[in-house]
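This report concerns only the one structure given below.
Note that this complex is displayed minus one protein chain, with the remaining chains in position.
Every chain is named by a letter (A and B) in the order it is written, and numbering of its residues begins at 1.
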Amino acid sequence: MPPKSQITSFLGLPNRTSSDQIEKTRLLFELGLPSISDANNEWSNRPNVLATNQIGNLASTARAISNPEASVPRTVKVEPDVPETTKQAGASLQIKQLWEGTVTEVRGETFVAILNDKSQPSSPAEQVEFEAVELRVDDLPLVVPGSVFYWMIGTERTPSGQVRNISNVEFSRLPVWTRSSLKTASEKGSRAKQWFHANGSYPS
Amino acid sequence: MPTEATPPKVDEFEISIFGPGRGECVLIHLGSNEWCVIDSCVSRGRTDPVAVEYLRSFNNDALANVRLVIATHWHDDHIGGMAALLSHAPNAAFCCSMALGSGEFTTLVSAATATIAGHSGIDEFAMILDELDARGQRAPVFAVENKSLLSLSGVGRSFPIALESLSPSNPTIRLALTQMRSLLPQVNQPQRRIVNPRPNHTSVVISVNAGPIRALLGADLEHTAHADQGWTAVLTCHRDTVPAHLFKVPHHGSPTSDNINIWKHMLDKSPVAVVTPFSGGSVRLPQESDLRRLSDRTPALYCTATGSGRPPNRDPLVAREMKRQLSSRRILAGQPGHVRIRWSTANGTVTPQIETFNGAYHVNPTIK
Partner (left out) sequence: MKYSGFQIMARHVLEVNSASIVLAGSFNPAIFQPQWFVRQNLLPAEEGEKAEIRVITPQIAEFQTERLIIQVTPERFAAVSKPDANPAPLRDLVAGTFFTLEHTPLKALGLNRDMHFAMPSEEAWNQVGDRLVPKDVWKEILRGRIGMRSLLIQAEVPGFSDPSQEGTRLTVRVEPSAKVKFGVYFQTNEHHEESKNSASDNITERIRTRWEDAYNYAAEIADYILSWATK
């Protein structure tokens, strides 16, 4: 596989980029962002698709040149080059079971939650009590009624090829209510109340 | 041989009680193929609510003849599928507790629907409001103590029928509003889901009068020491009225909903009583002791289900981890059992025909 800067010139993009631009291009490719040369040449208005798979780079950019009408979603563009920036050779996660849980009650050292099965959505919800679960220190303050968490059970292959079982309870971080968002909710609530009490029909 | 899909005759009064799915459901045949539905639930593994499935099984357009849908609670656990039910029953009016017409509640709905994680516990009610809005129907019937919800005279019908709400009382509504205010989010508070609050201060107890037949549907109402709340408030107004022949036992038969005076002053001597189980909460309901207590009160006690069914099969690693980390597990949604009680109004008798389906059973013979 040729280096990325050569891929760009191989596809017939004007080979007039300065060494400075080549450096910038390389940096952006490493970061998985659209080539800066796109912004500087006649291709700047064409959709510039950057796939996460290196082979895809070649094909999609070629299509953009040969078929300027090709409508490629803009939101495919900036996909970070996961293999380059996150490459942990061989590390992968196989999720065997994922639940989304809601804490309903805290009982001292344990907590009760309702689990919704995300791996098999047709499975019924279950009410469970967690007794022996290791939580991150950061997550302990989140064990309150209404908090949302994910419980994932699976296997992980480490970079060295070892397979180990994992079971993680990870609490979801949800944003805080702002004054503005609460004001919006309150205004919507008032309008809904007025609508609710408007003249209607009773069953006769 | 009648089956579950055999519709009632036009002059038959029917009350069907389903539960538990995620929640429970009561259907009332008002005569002339017209229906009222109270609460809603969905069977495990199904998409349509049980009320839709049941009425559709008759193949006689019953869904178009649903006149009233009543929500006795606002949490998703009790009204699962109600929005879908309303969409299948375009001619039905909607009824809910007066407390749900408050600004506190509508603001709670607005806030909950904006939360990132969704499934806030109030999603079903938000969908109900959307459904009512879509059909241009406003102003639900608001239920409060001693209010007529539906009254159909016997003219041109097989029998007259009237539904009246016996709760919530005004002081209970104030408690409900206080409870809702405590659930409203505050500035700088992280978003959370709304957990089903206890007790249910919006519970709507319904009295049904169909000709000579009376039924008392207890919803979730619990008994408190306050004279103006719970069953004490109901008894204050309805003591020694015409006794009910059918009693839907409130709050899954729990001791907190039990009041001997209901049996003494509001029910027939040996009424048909139906209890629906509940798997959520600290304890499973009804417990054996509850069934024994209720069996002592009437020989005609029925329970809609024995349990929620088996848990799904799991991968061995998953099963092992669940066993290691969990000290208890309960399936919440099952295949709802069904107790059906039908009375013929043609001959003026109050003796019902009782049928059980899908695991529902007559409790008394099994109690030792």
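Annotations for the structure displayed:
Assume contacts are C-beta pairs under 8 Å (C-beta built on N, C-alpha and C of every residue); 3 or more make two chains touch, one makes a residue touch a chain.
Keep in mind it's a predicted model, so treat the numbers as computed, not measured.
Considering the whole complex, the residue from B:64, B:117 or B:354 that touches the absent chain is B:117. Think of the hidden chain as still there; on chain A it touches residues 31-33, 51-56, 58-60, 63, 71-80, 82-83, 85-86, 88, 91-98, 100, 117-121, 136-139, 148, 150, 152, 156, 168, 170, 172-176, 178, 180-181. Residue-level contact of chain B with the missing chain is found at 114, 116-118, 190.
We take it that only the chains that are shown with their structure count from here on.
Residue ranges on chain B touching chain A, taken from their complex, read 22, 44-45, 67-68, 93, 101-103, 106-111, 114-117, 119, 129, 133, 137-141, 149-150, 152, 185-196, 279-280, 282, 308-309, 311-312, 314-315, 317-318, 321-322, 324-334.
In the complex of the two chains, the chain A residues touching chain B come out as 96-97, 100, 102-105, 110, 114, 116-117, 120, 122-133, 142, 144-148, 153-155, 165, 167, 172-179, 181-182, 184-186, 188-190, 192-193, 195-204.
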